[in-house]
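First, the structure itself, so that you have it in front of you.
Chains shown are a subset, placed as in the full complex.
We call the chains A and B, going by the order they appear; numbering starts again at 1 in every chain.
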Amino acid sequence: MGNLDTLIQDLVIANRILARKEVVDAYGHVSVRHRENPNRFLIARSLAPELVGPDDIVELDLDGQPVRDEHRSLYLERFIHAAIFAARPDVMAVVHAHAEDTLPFGIAQEAKLRPVIHSGSFIGTEVPVWDIADNFGDTNLLVTNMEQGRDLAKCVGGNSVALMRGHGFAAAAPTLIEVVRASVYLPRNARALMRAKQLGGPIKYLSSGEIAARNRGYSPYSVETWRAWEYWAKKAGCGHMLTRPNDGQSHVANR
Amino acid sequence: MGNLDTLIQDLVIANRILARKEVVDAYGHVSVRHRENPNRFLIARSLAPELVGPDDIVELDLDGQPVRDEHRSLYLERFIHAAIFAARPDVMAVVHAHAEDTLPFGIAQEAKLRPVIHSGSFIGTEVPVWDIADNFGDTNLLVTNMEQGRDLAKCVGGNSVALMRGHGFAAAAPTLIEVVRASVYLPRNARALMRAKQLGGPIKYLSSGEIAARNRGYSPYSVETWRAWEYWAKKAGCGHMLTRPNDGQSHVANR
């Protein structure tokens, strides 16, 4: 199987995992940068992520336009992905989603979302909140053009995640596996922090040294990370699509 | 398939989606106005929504009475639907349900339920709370006659949703798809607001300009709205019933 086919299959797996983990439902999307051409990225046509298959993946440029004739509908908010890929050469994968437990931190902005659990370290020391109203006034809250996308990308800056007020979040990472992990653990970290705050007293956040130590040691294809990816893919019903991209070998476990 | 048959199938889908989304359980109901005769509406006979099929749909008039001989039991609270259809010619579909996370806002009335998430814009700027005790004293809290139904409809007024104290909510919309969306996103918006309040500090609600902007751009058969309807119907096990009513063409996806 060629490189591009493998990438497309991984993107399908990412779609299914995010659906299974309830990070996305009818809405929300995940994309991955093209390996040969960094000015292009892959994303599904307008479809609920759980229903996405390889034939639903389309190739867009960094203005969010399809590089081939495409008669099928595209995600309205594909500009989120285009603008982040354009602003951040280090980013290879992007998620936009509405995961419910991230929403309160965008709505009650005095409460900063920061990592409190080890798996939350992927979200970084800072999680900025982007409010579309600041620069665009009264909108339908959706990111529907490049100008809005670039404004959001500016807010993301060098961070891994930005919350979007009253809407959801955008996450960016150096690999597909990492962006899925960040998207799965972001709401989990949010719940742990919400509940810790309800218990009262001082909160012990991860220190910046701990976040750095976790990132230093992190490899997306380590045994530990692959263990989760493989398990989540199986739970999402697409264990048969698994390929370990760094060596081209299939590591589908036999159970 | 005729117009009426299509409408009945859509109503069955709406029943199943609301059950799958846990907006209704053994109780709660959804109705749609008759297309040819605006003085009639369609609703299931007394049955848990998840079990409803085309043969369970009955036709009632705006007093909540069956237009044909009907020996089967009807919903006790069908007067909610009759009264709202009578009061609001613009309304084509109504839901009454007890979705759990909407209840606290009817019980602790100082906390107003207002949209804080973009998908919550459908509930409108105001969500009045109707208390049956105000005009009817000590009842079993159910809306069991037209007088009570009309009192509730008056409280709904020109809004999309009214909470019913200690009981649930009534939602009204120009299409079946919109009333289902409002019913699905109402508890989601309620949870986001409850949790944001627990975090403390000021809450950023949707502005009235944002609510207006969202409603302006909204079309129940847009690609984006249809994407959710199609996905939810498939998850509810009735993807095979899908018909896109505005063009008469079937858009059942092949996956």
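Everything that follows uses one rule, which is that a contact is a pair of C-beta atoms (placed from the backbone, for glycine too) under 8 Å apart; a residue touches a chain by one contact, two chains touch by 3 or more.
These numbers were taken from a predicted model, which means no experiment stands behind them.
The complete homomeric complex described by this structure file contains 4 copies, of which 2 appear in the displayed model.
As a working rule, only the chains that are shown with their structure count from here on.
For the pair subunit A and subunit B, the distance between C-alpha centroids works out to 33 Å.
Interface of subunit A with subunit B (complex): residues 25-27, 46-48, 50-51, 53, 73, 76, 98, 100-101, 103-111, 131, 133, 137-142, 165-167, 194, 197-198. Within the complex formed with subunit A, the subunit B residues making contact are 116-119, 121, 188, 191-193, 195-204, 206-207, 209-210, 212-214, 216-217, 223-224, 227-228, 230-232, 234-235, 253, 255.
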